[in-house]
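Please find one structure pasted underneath; my questions will follow.
What you see is the complex with one protein chain gone and the rest in place.
Labels run A, B and C following the written order; every chain starts at residue 1.
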Amino acid sequence: MEFQTKIGKSTPDQIFVHGYNLTEDLIGNITLADMAFLGAKHRKPTENESKMLNAILVAICEHGFTPSALSTRLTYLGSPESVQAAVAAGLLGAGTVYLGAMEYVAEMLQKAFEKYGEDKDIKELASIIISERKENGLQLPGFGHPIHKPADPRTTKLFEISEQLGFHGKNSQLLLEIHRQFCEEKGKTITLNAVGAIGAIMADMEIDYRIVKAFAVASRAVGLVGHIVEEMEAGRKKGVGQQLFDFVEEHTDYQG
Amino acid sequence: MEFQTKIGKSTPDQIFVHGYNLTEDLIGNITLADMAFLGAKHRKPTENESKMLNAILVAICEHGFTPSALSTRLTYLGSPESVQAAVAAGLLGAGTVYLGAMEYVAEMLQKAFEKYGEDKDIKELASIIISERKENGLQLPGFGHPIHKPADPRTTKLFEISEQLGFHGKNSQLLLEIHRQFCEEKGKTITLNAVGAIGAIMADMEIDYRIVKAFAVASRAVGLVGHIVEEMEAGRKKGVGQQLFDFVEEHTDYQG
Amino acid sequence: MEFQTKIGKSTPDQIFVHGYNLTEDLIGNITLADMAFLGAKHRKPTENESKMLNAILVAICEHGFTPSALSTRLTYLGSPESVQAAVAAGLLGAGTVYLGAMEYVAEMLQKAFEKYGEDKDIKELASIIISERKENGLQLPGFGHPIHKPADPRTTKLFEISEQLGFHGKNSQLLLEIHRQFCEEKGKTITLNAVGAIGAIMADMEIDYRIVKAFAVASRAVGLVGHIVEEMEAGRKKGVGQQLFDFVEEHTDYQG
Partner (left out) sequence: MEFQTKIGKSTPDQIFVHGYNLTEDLIGNITLADMAFLGAKHRKPTENESKMLNAILVAICEHGFTPSALSTRLTYLGSPESVQAAVAAGLLGAGTVYLGAMEYVAEMLQKAFEKYGEDKDIKELASIIISERKENGLQLPGFGHPIHKPADPRTTKLFEISEQLGFHGKNSQLLLEIHRQFCEEKGKTITLNAVGAIGAIMADMEIDYRIVKAFAVASRAVGLVGHIVEEMEAGRKKGVGQQLFDFVEEHTDYQG
């Protein structure tokens, strides 16, 4: 019985992580985000890959009082001794509804090129994808936003950076073309949201769609630190968790 | 009823996070780790703070087949559709036993200076702390390691970096002196482990001890991405999760 | 702003839960399992419903060293102060792979009657369902078991009880007929597993398929208590969590 891994090994005076010497090659040389890249690709990112990835993860790290952040604060209220539980509770809502689209966009794009090859005209390919999803009753992922209209400022920024750094490849082009045709069809501009843009850029960074959402989850864990800090600083009684609980108690209409 | 926060606000075309414009000031300018710093201190880190923090979080991000990583893999086995659940399950073991020491070291040091002031001689202060904990039946946190003896290579590296970057302050000095006296007393070298070193350096970065562990938890979330990737790549039947489960089933001695 | 609920209300000297007076009508009168029924159906179960539900939940409560139970034990190793985290970690693996079938069976059956009405001949209906799933590339849920062959003893027992108590209705009949045709087609007996049987019986108890798995999750939470107890009794060093971790450490083949 041998459990095989490329992840890590320790000797009394050395630690190896994905083939690198942790203290010589990694600590002090790479950023935290690069460790996720290392986990996904088994190699250190290039400088541009690191910049792109940090930009992406900074973009989705924090988004205010999401249901996720509220769960973290409510959990912290009952278990202030377990910050890990508060973070975990906040991650558990990162399911199909909010962050899922990142994975679905990457999947849609990666499978499109897998199925139809690299050489098809982008306009034609976009049109095929739109038709296929319509036939199968599948929504187009990555479009629409309740607040950011007509454009999501993160999408604009991330595509600007991805062009500069050389990651504006076929996947991003295909998503933008799908978006163009979709808006044309609807007769109005529907927001191409940040989660959608990230799905395309990560596909252009050649990150497997199945692991794309795990990056977002890790980024959210970083963002939740700030929510726990605010609860600590406000103190138990004035924290958002307690206030929310009090408010609900006072405004409950019992119909039993 | 108003819920107050410094964390975030969105308008149709702008997003503000901790007082910064997300797309103008943060995306493309700071690293993922800096977002945790921003959450804890309500300001962007300086360049040196960012380097130090990334070094720390890289150091504790990954440590091979920890109980934490095994929980992630076993959870992924049953819920491959929910990577967030697999990550969360891995974080839940980050309690008092493994990562707790980081918080306890920072607490011990920050409270020592709070109680005895900044001016006491370090040797004397170290001796007081050791005596006090002995009297109260409290262990000294941050010492000992099952594999890394007599030194933890991460500790050496992190203190080297903290000196270069200007974070080798009173807290690190006090921990090193406590360590020196403790080893002297024992008559042998006990490892000052990475978790202990990090507790001291983060205290020197003026991060409140109560939030220190949340940084480690966020870092572990990043590290767990790699474990999920290995399970994906190995495929269901050959993944470590399945192998572990099979092995236990075949080697169970039922005593009911 | 009013949050509406039938679940609960408190006054200084009374508590109401789903319309019942907690201390007068529920405590001492109903079982724990009945509280889940009350949550799902907004009424107390009849005596037979209570017996059936307890039988079902006892049947799936415990199944030895599952990946779920191992995650609980590994989590407890790092966070012995947070039994709630250990239980939660164990529940997170209750995804599509192991317990999902319970929901899929109930869904398949409930939707079959919804689509084709109550009056269709069971044999014909079973045959339609089998064909439809084949066409759509969907597996038949609830069949097969790695250990229990040719029959799952829990299936036999649960169907025996459901007949006695009057819950052997159209859903169970349809599943049994699907099973019969499926085995005939394969030319051998494939186990109708407990999770499948439960999906059918719960459908016959008129519990919505979307909530069926939540019952199983609650039952597993009860079962995990015993795993935590064993870890406590064995003591840190001799617990299964620690042994598992040690074993993996000693048998890791690092390929980085």
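The rule is short, and it goes like this: contacts are C-beta pairs under 8 Å (C-beta built on N, C-alpha and C of every residue); 3 or more make two chains touch, one makes a residue touch a chain.
The shown structure was predicted, so the numbers you read here are calculated from the model rather than taken from an experiment.
Chemist: Of C:26, C:77, C:125 or C:175, which residue touches the hidden chain?
Modeler: Touching the chain that is not displayed is residue C:26.
Chemist: Out of A:40, A:85 or A:176, point to the residue that touches the absent chain in the complete complex.
Modeler: Of the listed residues, the one touching the omitted chain is A:85.
Chemist: Which one, B:54, B:79, B:155 or B:219, makes contact with the chain that was left out?
Modeler: B:79
Chemist: Taking the entire complex into account, which one of C:161, C:178 or C:195 touches the absent chain?
Modeler: Per the contact definition at the top, the residue touching the missing chain is C:161.
Chemist: Write the list of subunit A residues that the hidden chain touches.
Modeler: Counting only subunit A, the missing chain is touched by 64-68, 70-71, 74-82, 85-86, 88-89, 92-99, 240-241, 244-245, 247-249, 252.
Chemist: Extract the touching residues of subunit B with respect to the undisplayed chain.
Modeler: That gives, for subunit B, the contact residues 1-9, 16-20, 79, 81-82, 84-85, 88, 92, 248, 251-256.
Chemist: Quickly run down the residues of subunit C that touch the omitted chain.
Modeler: Looking at subunit C, the ones touching the missing chain are residues 1, 3-15, 17-18, 22-23, 26-28, 30-36, 38-40, 51, 54-55, 57-59, 61-65, 69, 82-85, 87-89, 91-95, 99, 147-149, 151, 153-154, 156-158, 161, 208, 210-211, 213-215, 217-219, 221-230, 232, 234, 240, 243-244, 247.
The rule we apply is simple: only the chains that are shown with their structure count from here on.
Chemist: Measuring between Cα centroids, which chain is at the maximum distance from subunit B?
Modeler: C
Chemist: What is the distance, in whole Å, between the centres of subunit B and subunit C, each centre taken as the mean of its C-alpha atoms?
Modeler: Using C-alpha averages as centres, the distance is 37 Å.
Chemist: State, to the nearest whole Å, the distance from the C-alpha centre of subunit A to the C-alpha centre of subunit C.
Modeler: 32
Chemist: Residue numbers in subunit C touching 2 or more other chains?
Modeler: Those would be 79, 81-82, 85, 88, 92, 248, 252.
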